[in-house]
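The structure appears below as structure tokens.
Here the complex is missing one protein chain, while the rest keep their positions.
Entry: chain A
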Amino acid sequence: MAEEDPAAAAAGSGSESEEGEDGERRHRQLLEAISALSGRKRRKLAERSEASGQVSEFNVTCKGAGEKLVLSELLQPIHPKSTLGSVRKELARVKRKAAVELPLSKEEAKRVVREAAYVTTSKDVGKWQQVVLQNRRAEQLVFPLRQDIATVTPLERATSAWKARTPLEQEIFGLLHKTQQPITDPLLTPEEMASVQAMSLEEARRRRAELQKARAVQSYYEAKARRAKRIKSKKYHRVLKKSRRRQALKEFEQLHKSDPAAALARLEELEQLRMQERMSLKHQNKGKWARSRAIMAKYDLEARKAMQEQLARNKELMQKVRVEPPEEELCEMPEEDTDPAALPVPSEANPWMLGKPSGLAPEPEAQEGPRDDRVPGAVENKDEMEEEEEELSEEEALLQDFEQKRRERAGSPKGQGRDHGADGTEIGAEQPGDSAVPPVCAEELGDSAVPPVCAEELGDSPVPPVCAEELVGTGPEPPPQAQEQLLLSEQLRRVQTMEDVESLAKDELVEEQEKLVALRPGKQAQQQEEGRAGDRHTKKAPAKRKMISLEAVLDGKPQEMDCPSLPVVLEEEEGGIEQRGMITEAFAGDDVVADFRREKRKAEEAGKPQPVNLVLPGWGEWGGTGLKPSARKVKRFLIKPPPAPPRKDQHLPHVIMSEKRNIHAAAHQVSELPFPFERHQQFEQSMRTPVGPTWNTQRAFQKLTAPRVITRTGHIIQPISAEDVPDTAPGSEARPEGEAMPRRKAGPGKKAVFSGKAVSKGKAVPGEKAVSRGKAVSRGKAVPGEKAVSRGKAVSRGKVVPGEKAQPQRSRAR
């Protein structure tokens, strides 16, 4: 339809221009005529000029075949019709459009795709730029970025997943199951569980009440005991003790009457206690307390008493118990044992004498161990002793005395291990004679027993020093080289000792030694000769070693050179004066020499140590303006330094030697400015600030020495991901904020660039803005600024990158 309409319109338009058609017809005829001229007759199709019912398809011609059809002409007559407006518009667009280009070659197409993809991808990756920069500049990075809390899987879960597979495992499991051993929860077996559950509530309550009561009672008792213990009265304690003893006695008697077997058992028990006490060595008078008491006993009555008690107790414990005591004694013995401290000790009694308990059989055999071979007279059998008690008591006193002293002496000098008892016997032999001394004196002796022993030790150790050295010398036997390095003067003696050794065993060694010795004197002599040979030789050697040492040159006594005090120009014989005159004329204005001299003087002045002025005006006198400190004070507080060492250019008038530069230090100094620094002041500043704990507080020290990267042992560091990044990477997905964060500490200078620590934690930046604290505000300011910047960047990139241009091309290619 749409195609027919324009045709009709065309027909219409043709009828309109009649004249034009005539012209055309004529033109066609002309053309035919011309073609006829060429000779070939063309077949001419019949021309249909009017509408007819039968239309041959071969006869169809269009009248204006050669003419150009102008579309707008076709449309013109139906211009007012609005329905065709859209068609017309479309046609107009089609007409405007250029011809479709050829599709791109495959290679080209691929390249276009790649380019587009590269652009988008690099843009995607580019969002990490900020993060990367931030991490690079961060003062401290803590890895792993995400701090996970390790969770421990419960044992039940771990075991439930596991199954027994091997026959052995299965067997073991079968066994375990049979006995219903706990596998999953390894706390209680079923039996145990049952037993635990069996305890009823009532029972539990009762039990609890009991426990509570017991605890209360215990605490009362403890409190009471503490109170009683705090009572200082001696009398109270004595009474207490006595009453206790009485009580015990009474009880025992009762027990004895009612139940002899129980009494016997109790006796046994007591005996056991006694034995333990005896074994414990508590009463040996060796302890710190005992020794201090011994010292104090001289001055303090109390101490003396305590000492005596202690001694008595010791004595008592040390005595040998008769193996088969008579029946009567059985009862009495334990009484003593129950509370031996409560023995009626006469305060004035000799503690040494106390060793013999009055009523109880004083066994001389108690001292058998130590005494047996020393005092042969004391070794007697029991029968004899029983017979002559009186004599024995005296003897025993003596013996005990002696024994005591011996023990004390053994206790005091501990370091000197006294293995052979010969010395002891000697002393014993000496001392008993005057040992009938009042107790205090005896004690004193006991205390002062140390020096004599020492003296004796000194006495019996007098090995001649030579021998001692011999001993030392033979011990290590250093190798020959070492011997050579040792001092020569001692070698002679050694040889002697070696000869001694030689006589004992080694011959070859000694021969070697002899050889060495034979060599040594020769060497010595040589050396001496060398020494005498003169200083020249010895001086030469170091000179060779050192090449030229500046110090050696400069430190030496400067020789007086007779050089003129002014720099001199050597005069030539002829014409010298003229030349000189010329020079002086030329340099008439500037006196170089005087300048130099002045300069040197200045340098000398500067090199001199300055006096220290410690005068404080107004100190100790009236202050105020216009007051001068007194001359006396100035004199006193002006500290003159010691004179400087003589200058090295002292005698070189035409030289200034600066001693400021230290060539030894130069080797340790940085010669050129290292890379990150731009000025030497910066570098010096960085060197000057110390970081050590000597100069900084603990906190500052920790801050200064914080490492750049912290890693945790045994933690896997995962690659960074979008979740690790706080607020940069605008395109990234929703990120959990807070803990899942690289902990960063931005330096003070970097805060403007990055968000600080608090901000980067992402704790609601706007909220922080609201807070009007100094720091928080500055951070808050920094953050939006940064955001704006990043956004700006993104925009600009969008402009620059030809992504939009590439897009349609790609679509066409597809």
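Just so it is clear, contacts are C-beta pairs under 8 Å (C-beta built on N, C-alpha and C of every residue); 3 or more make two chains touch, one makes a residue touch a chain; residues count from 1.
Quick note on the criterion: contacts and distances are computed from a predicted model.
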*According to its UniProt entry, is the unseen chain "histidine kinase", "COP9 signalosome complex subunit 8", "Phospholipid-transporting ATPase" or "DDB1- and CUL4-associated factor 13"?*
"DDB1- and CUL4-associated factor 13"
*Considering the whole complex, which of A:22, A:124 or A:171 touches the chain not shown?*
A:124
*Can you work out which residue in A:153, A:200, A:233 or A:671 touches the chain that's missing from view?*
A:671
_Residue touching the undisplayed chain, where the options are A:106, A:165 or A:288_ = A:165
*Can you list, in ascending order, the chain A residues touching the missing chain?*
110-111, 113-115, 117-118, 121-122, 124-126, 128-129, 132, 135, 141, 143, 165-166, 616, 618-620, 623, 667-671, 674, 683, 686-688, 690-697, 701-702, 704-707, 709, 711-721
